[in-house]
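Yeah, one chain of the complex is gone here, protein chain that is, but the others are all in their spots.
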Amino acid sequence: MQITSPAFKSNVAEALADPHLQKALHFTRPRFPERRAAAVAALPEFETLRDIGRDIKNHTLANLDFYLEIWADNVEKSGGQVHWCATADDARAAVLAICQRVGAKTVTKGKSMISEELGINEHLEKHGIEPVETDLGEYILQIRGEGPSHIIAPAFHLNREDWEESFRKTHTDLPADRVFGERRDIMVEARTILREKFIAADVGITGANFLIAETGSSVIVTNEGNGDLTQTLPKVHIALASIEKLVPTLEDATSLLRLLARSATGQDFSVYTTFSTGARRPDDLDGPEEYHVVVIDNGRSAMIGTEFQDMLRCIRCAACMNHCPVYFTVGGHSYGWVYPGPMGSVLTPSLIGVEKAGHLPNASTFCGKCESVCPVKIPLPKLMRHWREREFERHLTPGAMRNNLAIWGWFARRPQLYRAATRVAAWGLGLLGRKRGRFSWLPFAGGWTDGRDLPAPEGDTFFARYARQQRHKS
Amino acid sequence: MTPPPRVALFVTCLVDLHRPSVGFAAIRLLEAAGCQVDVPRAQTCCGQPAYNSGDRATARDLARGIIDAFAGYDYIVVPSGSCGGMLRDHVPGLFEDDPELRRRADVMAAKTYELVSFLTDMRGMTDPQAAYAGTVTYHDSCAGLRELGVRDQPRALLGKVAGLTLTEMAEPEVCCGFGGTFCVKYPDISTRMVADKTRDIAATGADTLLAGDMGCLLNMAGRLAREGSNIQVRHVAEVLAGMTQELPAIGRARDGR
Partner (left out) sequence: MSRDAILGAIRRGLRRGPLPDDQKLALRARLDAHPRHLIPARSQVPRPAQVALFIANVEKEFGSVTRVPTLADVPGAIADYLAAGNLPAHFAMAPHPELMDLQWALLQPRIGRAQPSDLVCLTQAFAGIAETGTLMLPAEPTRPTTLNLLGDIALVVLRASRIVGPYEDAWNWLRARHDSTTGGFMPRNVMLVTGPSRSADIESTLELGAHGPRQLHIVLVDDDPAAIA
């Protein structure tokens, strides 16, 4: 997927000026928080479960090498194959090799963020294999040549007219004058078309919400059932999973599943939570003959032992972006890569480099809402701040910002001089702004005054007045 | 009789520079709550601009000055959730490599309170004995709410202010878009966020907006003024201390316009 994170500011300007996007953002914004709040209110143990979820993930990460080996052994014992891939290139090559070996022409795909991260579709297309996204949202994005704008609701930025227009343009075999009376008609058309693809596919590729060490299972969670059709009907199932998806036991996965859907869509449980363990057994009547797991590092292991390790707890529920006022102002595409919102603002610099993704951890007010809803208690603002520290250490912070900070810091370290300087500033601004009580323009304050007035100070600093008062008393 | 607690007021740089009356309102309230208030001279800023820009060295230097200046008091009280959160939740973490400073920072952090929650939770204030004729809506500033748990305390005290009616926004807990340096680094986003906020504020029909943080207040007052709104914006301490007759609302001229 093309990276536009360095152009964050122009992405934002476009997003703010796009009435279609703003309409979709405005429409969806209240829905996720309302639903999550209702689901959480119905489960009194939810807060305790968040601690448990955090602890399970921390325990796994502290012993990740051990559990990965156990998991891989169990995959193989159950008739599956593990493909260890250190880089995105390795993973793309592994997927392609499997597809080519079985002579695949069509590959169906369940929704998978790691697949977006790796650019699997582009790679398969380059080699003459047709990837078909089957999640409704991902399907329309594939048709339109767009990336997802959200990690669980990838196409919520589109309005109904966008769906209709794209379907008419693409499904040219269908009568041109057909009517889409309701949203349901759009869905039924996609269902019909994709059913054919499910049946024709030679390979099905899914992601994985969890890997389970004790059983060698991979787990997917969907509402549509597309992931299950993807992995059940073709001869070959490939699951893509990054190393941090691992948990030790079914009980560990179960506790995290109690958090996942509630945090994500506000459901108590998703419609389909499916555990895949190996290939079809001798007497089974259906299921894939081959089961492969492509297990991917691609930058994760480098986060272990750093201040960013906590980010590897993420279970991709999207609660952070669902509750983020910045995300719902600028939309997911502004972030410029696969992972938007607060989790992306921490993860993206880890994966593509802070020199490219530096805007992301800066474009946060640190309001803390994301951390307060994270099911595994990732301290997202703190981790974003760590990225700002790395930028500052590496002199990536913009020069003007750095200079202003240096001047301010010099004074702030010297209370006497600071008093004198602030007194002059407060007096000057107070005098200038006395008449109206505010400024609608000030030199060097364009960032502030373009969109709001700057209230004028009272005119004297607290410390000057306080000193006078104390003298008066004595 | 137990002697009154010795409280050090951390004025905050925005109150010092911009709205000193909030500092005096804080002193008035703390004294009414039976505290002996002192204002250490050697204070400037809590260090958030540096800390949140990744400049830990400057943040540490400022924090060290604060730890020295505020040692020896029973409590440190701050008329801001965000600066209070900095002193209580963030400063200790700056000294992980220095056990002695870390210990002193922890001692300081444990004594630090946001003003309104200190009055209610630590001093048992239930009635500020103030009057304000108006319909008020209250914005929960992010750090006060989520780092320090300030939510019910200001509402409880405002509920006792004679003549005051409290009317809630649909989303009082959503960030106003100030975010310290964020508002000048990403002015487009910040402006859109504060415009969303002012729409919510206006929809309440309140004539007054209160909050406990000068940053948020300057942002929201600036936007309301730009929109031509007549809503009066004040720090919650001004109302609780009964000081609203003494000074115009934030961003308003002396004649109240």
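Each chain gets a letter, A and B, in the order it is written, and its residues are counted from 1.
Just so it is clear, contacts are C-beta pairs under 8 Å (C-beta built on N, C-alpha and C of every residue); 3 or more make two chains touch, one makes a residue touch a chain.
If you're wondering where the values come from, they're calculated on a predicted model, not measured in any experiment.
*Asks:* For the chain that is not shown, enumerate the shown chains it touches in the whole assembly.
*Replies:* A
*Asks:* Would you mind spotting which of A:207, A:234, A:278 or A:358 touches the chain that isn't drawn?
*Replies:* Once the missing chain is taken into account, the touching residue is A:278.
*Asks:* Please pick, from A:7, A:37 or A:52, the residue that touches the omitted chain in the full complex.
*Replies:* The single option touching the absent chain is A:52.
*Asks:* Just name the one of A:121, A:217 or A:329 that touches the chain not displayed here.
*Replies:* A:217
*Asks:* For the chain that's not shown, point to the residue among A:17, A:62, A:174 or A:431 touching it.
*Replies:* A:62
*Asks:* Under the stated touch rule, tell me which residues of chain A contact the chain that is not displayed.
*Replies:* On the side of chain A, residues 24, 27-28, 31, 43-45, 48-49, 52, 56, 62-70, 72, 74, 77-79, 84-86, 90, 134-137, 140, 153-156, 158-160, 163, 183-184, 186-187, 191, 194-195, 198-199, 213-217, 223-226, 228-229, 232-233, 243, 248-252, 254-255, 257-258, 265, 267-287, 291, 295, 297, 301-306, 309 touch the unshown chain.
Just so we're on the same page, only the chains that are shown with their structure count from here on.
*Asks:* With chain centres defined as C-alpha means, what is the inter-centre distance between chain A and chain B in Å?
*Replies:* Comparing mean C-alpha positions, chain B is 33 Å from chain A.
*Asks:* Across the complex, what residues on chain A touch chain B?
*Replies:* My answer: residues 9, 12-13, 16, 325-326, 329-330, 362-369, 371-372, 385, 387-393, 397, 401, 405, 408-409, 411-413, 415, 418, 422, 425-426, 434-438, 440, 445-448, 450-458, 460-466.
*Asks:* Across the complex, what residues on chain B touch chain A?
*Replies:* Going by the criterion above, the answer is residues 11, 13, 15-21, 23-24, 39, 41-45, 47, 49-56, 58, 61-62, 65, 142-143, 146-147, 173-175, 177-196, 218-219, 221-223, 225-226, 247-248, 250-254, 257.
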